[in-house]
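Here the complex is missing one protein chain, while the rest keep their positions.
And now, subunit A:
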Amino acid sequence: MKILMIATNNIRKAKVATATLIILIAIATIFLYVGISVLSNLDTFIDGKNAETNGAHFISITDGSHDAAIDQIYESIDSYASSEREEGLMSMSSKYQNVDTGEEAYSLSTLFLNRETPRDISRVTIIDEAAQIPENGVIVPYVLKIANGYKTGDTLKFMVDDNTTELEIAGFYEDLMFASPSNVSMYKLYVGDKQFNDLMNQPVYGSKCSYSAVITDDIDNTEAFESQFTKDLKTVWPERTGSYATLSYGTMKIGVAVFINIIMAVLVAFSIIILAIAAIVIKFSTTTHIENNIKNIGALEAMGYTSGQILGSILVEYLLITAVGFAVGLGASMLISPVITNVVSSSIGLRWTTGIYPRTILISLAVIMIAVLGISYFSAFKIKKITPLTALRNGIETHHFGKNRVPLERTKLSLNMAMGYKSLIFNKRQNLIAGLIIMMLSLVTVFSFAAYYNFAVDKSAMIKLIGLETAEVQVTAMENEETIFDEIAAMPGVADTVKLDSFDGVIKYDKKECGASTRITEDYSRLKVDTCVKGRMPVNDNEIAITSIVLNKLGAQMGDTVSIDYNGITREFLVVGVTQQFNMLGRGAAITTAGMKKLMPAYQEKNLMVYLADGENTKSFVTRINNQYANQNIQTASYFESIEMMLDSFEASIKIVVTGCLGIIAVIIVFVMFLVIRVRILRERIRLGVSKALGFTANQLIGQILISQMPVIIGASALGAVAGYFATNPLLALMLAANGILNCEFYVDPRLVLFTIIGISLLGLATVLIVANSIRKISPCRMFEEGVD
């Protein structure tokens, strides 16, 4: 009880430090609790969501030419339980535009299904269902509501070439397999019976397809099901030209979670940084508290309190502060749950519900308590070594015996400059601490700005990270490929073309095997995006470059020989390079066209990447191609635009997270500077009072504080920002290492670095000026009469 009294008394005396700590602990709690709760519950949440609608474990979309063989393959796989097949319409070169949101048209493939077809697998539960679904009503993925702001009743233009059909949004559905176009660049849309038949009867909109959904007995091993299916399908359908997509639950689950997992990992990392800052503040305020109250401590010890009791009172003080900060943070987490719901939902494309997670609360509390109490204990431990007598004699008061670095007799500095500089040197420990905090925050600011710029403003680095080409147009030809591709290459407005295909390969090494999206092109040096991070891309027909994820799974490395099994033919390839890519969950490989011909002698390139000249309009170029080859079996897509569109779904989340982080950084800087200056004024109250008495004006004293503080703020923010400039890409690579990313090339605009330095410096300047202004109001005699706080 006595200890509690001393602790509450200490809290009352150090209001600013207490408030700063409560805020820091509250912010750390928000980040830690939100981060851990999402990270630890996402998996169960997705499984639960999928179970609600009996969601498919595996999906295959084909042209229907091999339905019987596919069903046989299904049944031959041990984990197969049941499947459903229905007819659909596949539109590969469709474009969309929501007329009501005013968005620009964008390209995305579409699978139309009949809403009225009875189905038990991936049942459709409509969210925000229209009171009466119109004939042209369409049920669209939930991600369009949460990330793109679509509403029930909006008009959605569905366009293929020059043909347009207007659909009315009649509701939204959730389905992990088609949750977000960032995962599968395809929409699955449900339309009514009449609309479905209308579309099916107009070949301009797409081709009929066969959509089958499978349930297995082992939801945790759907990737193995997919792997077996792919392998078996190749034996009965080697060219697989009519196979549009195969999706497994496991792959899609990892895919939708990648981005939000990264965001949540960033939040947890940020909470650790804030805890580190809180630790610095605790160390700072504990030392200050002991120095300022050394006589009181001595008096208490003289009265019979043990040093253990006094140390205990400090621990109780921080225990109370932590409890309050944690409660505030937890309450704030509940209050901001709509924002978190929004961020998570728009990233995974499923309706996330933020709940109360007792286990996560306990984990967060334990982490924060251990951190705070640990650092408090070590900071206050020196009390144990102080005897009552030394304490009463101001035993640990700091005496200065150092070299006089700025003798006023000889210095060329003006009086205020000299005084400010002296103060800077004398307060070096506090300045170092404040500098470290500002440096860390400055680094995080540059990182946040860079993340926002590369995700939301200029997406090219992000696209490169994903591992895709930056061609504006992609042309897929099913016939006369050579002639068509040569003619397109010679068209005006075309800067360059590269034939680039890919196939689902199974790479084997030793006794292990791993599926990889394997790219094929003749000359990798002609690609605009270099994904090679180690070694080189393949040049000869027996060479292969493989992503680090696949190499790790195989246990192989550069210089090893792996094999690819394709349609019964096995060929060996020498690993000459390591690549990286974010798409296909980092599972990729690259061989040359000549290498592919060793696996499939009749291989012919079907895909052409078209790079347009500057100023060339993608839309009009696509129209030109479609008109010119109207009678040929080709598909044209605005490739780059559709990738940018995919990334748009992340933009809202990134914006919220970055804005939140920057706001919190600003608050922390203000509080830390407030604490540093306030404590300094309290500690130097006598000196300041005497200075005023001797004739220093308030402006001179404020100026001296500015001179002693601003070099720290400017220097630390500059160091942090420059470190951020150089560390952004290594840090990002570190965070994405689990996704096989070894090297990032995010653009960090030097202007942002400068902006960060100026911004933080101005924020620091304003805070210092406001806090130091209190000197103005205090009369000199009151400053030193009241003594030190």
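Quick notes
Rule of thumb we're sticking to: a contact is a pair of C-beta atoms (placed from the backbone, for glycine too) under 8 Å apart; a residue touches a chain by one contact, two chains touch by 3 or more; residues count from 1.
Basically, contacts and distances are computed from a predicted model.
Its UniProt record calls the unshown chain "ATP-binding cassette domain-containing protein", which is the correct pick from "Redoxin family protein", "Formate dehydrogenase", "Sugar ABC transporter permease" or "ATP-binding cassette domain-containing protein". Only one residue from A:R351, A:K619 or A:R687 touches the chain missing from this view: A:R687. The chain not shown here is touched by just one of A:K422, A:K459 or A:K553, and that residue is A:K422.
If you put the hidden chain back, the residue from A:P407, A:G555, A:G663 or A:P750 that touches it is A:P407. Although one chain is not drawn, its touching partners on subunit A can still be listed: residues 399-401, 404, 407-411, 415, 419, 422-423, 426, 686-687, 690, 692-699, 776, 779-782, 784-785.
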